[in-house]
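Removed: one protein chain of the complex. Kept in place: all other protein chains.
The letters A and B name the chains in turn, as written, and every chain counts its residues from 1.
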Amino acid sequence: MKKLFTIVLLIAFALLANMSLVSADMHGWWADAAAPYAGTTIRGVSESTPPSNYVADVLAAQFTELTGINVEFETTSWDQMYSKAINDMEANTGIYDFVYIEQDIIYSYLAQDYLVNLTQFAADNPDLAYEGYDESAFTSFADYFKNADGDLFGVPMEAFVKVYLYRKDLFEDADIMAAFEEEYGYPLAPAESFDQYADNAAFFTAYGESMDMDLWGTTVQGSTGHPASTYEFLETIGPSFGLYNWGINLDAGSAQSANGGALDGDTAVEALTFWLSMLPFAPPEATSSTWDEVASSFAAGRAAQGWVYGENAAWIATDESRSAVTGNVGVRLPVTAEGVIDAAAMGDGYIGYYDGGAFGVPHSSRNKEATLLWLQFIGQESVQAEWAAAGARITHTATFDDPLIAEQDTKVDGYYTLLEEQGPLFAGAPPFPFHAQVREVIDPFIQRAILGELSAAEALSQAAVAVDEELERLGYGM
Amino acid sequence: MRNNSRIGWLLLSPTLLILIVFGFLPFLYVLFVGFNEWNIFAAEEGLRFSGLDNYRRLVFDDDFTTSVQLTLKFATFAIASEVVLGFLLAQMLTRKFPGKSLFRIIHTFPLMVAPIAVGAIWRLLVIPGFGPVPFFLDRWFDIKYQIGSFPEQALLTSIIMDVWHWTPFVTLTMLAGLSAIPREPVEQAKVDGANRLQVFWYVTLPFLRPVLLTTVFIRIMDAIRTVDEVWMLAGGGPGTRFTGIYIWRVVFPRTDYGYGSSISLITLYLTVVLCWLLFIAISGRRKGEVE
Partner (left out) sequence: MRQRVWRFLLTYGFWVFMTALTLIPIWWMFVVSMRSRVELFSRPNLAISRFFVENYTNVLTDSTFQRYMTNSIVVSTCNAALVMALALLATYALSRYKLAGRDNIFFWLITNRMAPPAAFLLPLFIMFTRSFRIGDWTLFDTQLGLILLYCVFNLPFAIWLLKGVVDGIPIELDDAAMIDGAGLAGVLRHVVIPLAAPGLAVTGILSWVFAWNEYLFAANLTSVEARTITTGLAEFVTVTGTNWGELAAMSMITLIPSAIIVIVAQRYIVMGLTFGAVKE
């Protein structure tokens, strides 16, 4: 009897010890795996956005404590980030051990073979593969960072879609609703068609003027000194009319409709015409607005509805220190032309842009092993929820079900649910190996169309010709 | 004048060394790249010798020629205003009045602000929505001021910004020049019955000419290279796409190194020619004095 008791006790002890061993094991795994690299410093470059600030301030410190590997962050502006990362990787200097890869530049990087195949690298170094890190736990967004074989080249760290935001306090105000219905003959509601969008925009602009309020009917990301305007047209407005992949036919190597492209086609002209017609209903800063000023204008209550990047939705809806419209933000899918949503659901096209970024390891890095550990650390399930709450970004399927996010979701009018359920309707940038080059070529034409120097049709037909010339020069032409 | 030129070269050597390593070698590199087709995101990797193709392309590049015109317009208007304004202010500062040095110090302030901060300040002043300039222009004069919508306004704003930033420099050099003018010729001219305008035209101006030309020279060099402040202000939109910014766009976002290099060289060449003419004007004057 006594013996049995002892055995039970022993087993219990063993179990207990084992349990504590498990957590020590977790701890120990990082320390053991990182032992050869303790004391090294890895360096990355990123823009100073809330998600990457969270990585720099919180996750990097945790990682260093666990492994003894130091993580240094260079934060810089968006324009600078690319040129610095590209310079480094092209010259093979090895300044950065990990770089921020915005979704739209990934294909250019892959085409130049700048990045380490993370799946392959982890398989080749089983000692470094952390079991709590699982590539299949990512949302479908991670697919944009994979090659044809399904190997991953970047660990997603932020993801969002560009949504339609509207001011609930205005759209649900009884007097305003009555006035709208009287004028237009149908009830005021968040826009579901372009005509309705235009009516809303015209109505609220007139309303703002009559009430002497700083209020306009829509946002337009129409900066004439920044690529942001081209992006809004090609990534949001174009697709919602059915203009996909910038109207460039990669097989034909052309953007002109005569050669199989679509940039100067009827759909594109229709889309640009509509977008330009929204300018008079946008606040006066629209023509100087990049994505960040659009978000600021909306947060300041200067627009009744608009297209705003989802990464901003959370702070606009909740952060009182920065936004004057907290609690009044409605979130919907962006307006689309008839049939576009159905086509997208069938996998035929998309309704807008699924944006975001990942961290990848350049071949030029001299600390690939340590960096792999770091990327697995930020890619593991357990750190996701708090990071998501702090940075309004979701990269793991499971994060959607986290209580923290569920709570946040109600405050942001279901943005996260929208991201989870309708996310697949959106798509990343077209798989071009020449992203920035061709966009630079299109920019001036879109800008001149905004200024009214060119009509929509002129701008797009000239842009298509210029794109073809650049494709030719780059060796992707006809 | 000493003949022991070895010591002379020795004294000059550290300067030459630095300038050759960090100035001339990069120049050679750019010269070489300018004769090649090189975009790192092209289908075919690496440099391909293309002779003068880049230079041929540049002649027909509307964006480039427009940018040169804009830059010259910007430089001309900005520098002309700075010189006139700077001279007036310097003239006022040669008089004695209480509080003079305070005014002078305050007037020097903008010179010390970093160009990138200058751009930020002016952006904050003129962007509709939070800038006071469009707000008050609209309220008092009913003028629509949107630098994003009207390229001329963007150009005008960058000129005004440049005048704000650099007039103090002109004032200071002019002041230095004015205070170094000997008194006797001026007195003599007055005794001879010259009026103020004549004194200015026949005495002051000839004395000031070297300083004036030198100042203009320096301002031209810097105005043509302007990037930071205009970049911050308007991002280089249609009204402000100056050559410096155009080059930046071609070299960085577009990674067209070959073409970017050839544009840079042409721009450098134009600047050198412009300045060489001025330089001859200056040193010609000097020689005249010596003879």
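Heads up, the rule we're going with is that a contact is a pair of C-beta atoms (placed from the backbone, for glycine too) under 8 Å apart; a residue touches a chain by one contact, two chains touch by 3 or more.
Bear in mind that the values here come from a model prediction, so they are computed numbers and not experimental data.
Trainee: So one chain is hidden, and I want to know which residue out of B:156, B:189 or B:227 touches that hidden chain in the complete assembly.
Mentor: The one listed residue touching the chain not shown is B:227.
Trainee: Quick one: say which of B:36, B:50 or B:243 touches the chain that got left out.
Mentor: Touches the omitted chain: B:243.
Trainee: Could you pull out which residues of subunit A are in touch with the chain that's been left out?
Mentor: Against the left-out chain, subunit A lists 43, 45, 47-50, 72-78, 80, 83-84, 87, 91, 93, 95-96, 214, 291-293, 295-297, 299-302, 309, 311-312, 315, 320-324.
Trainee: List the residues of subunit B that touch the chain left out of this view.
Mentor: Listed in rising order, the touching residues are 1-5, 7-12, 14-16, 18-19, 21-27, 29-30, 33, 89, 92, 95, 97, 99, 101, 103-117, 120-122, 124-125, 129-132, 135-136, 164, 172-173, 175-177, 179-182, 207-208, 210-211, 214, 218, 221-222, 224-225, 227-228, 243-244, 247-248, 251-252, 257, 260-261, 263-265, 267-268, 271-272, 275-276, 279, 283.
Heads up, the rule we're going with is that only the chains that are shown with their structure count from here on.
Trainee: Please compute the C-alpha centroid of subunit A, do the same for subunit B, then give the distance between them in whole Å.
Mentor: That pair's centroid distance is 40 Å.
Trainee: Which residues of subunit A touch subunit B once you look at their complex with the stated criterion?
Mentor: 79, 82-83, 86, 90, 108, 111-112, 222-227, 283-289, 293, 297, 300, 302, 433-434, 436-437, 439-441, 444, 447-448, 450-451, 453, 473-476
Trainee: Can you tell me which positions in subunit B touch subunit A when the two form their complex?
Mentor: That would be residues 37, 39-44, 63, 127-129, 134, 144, 146-151, 154, 234-238, 240, 249-250, 252-256 of subunit B.
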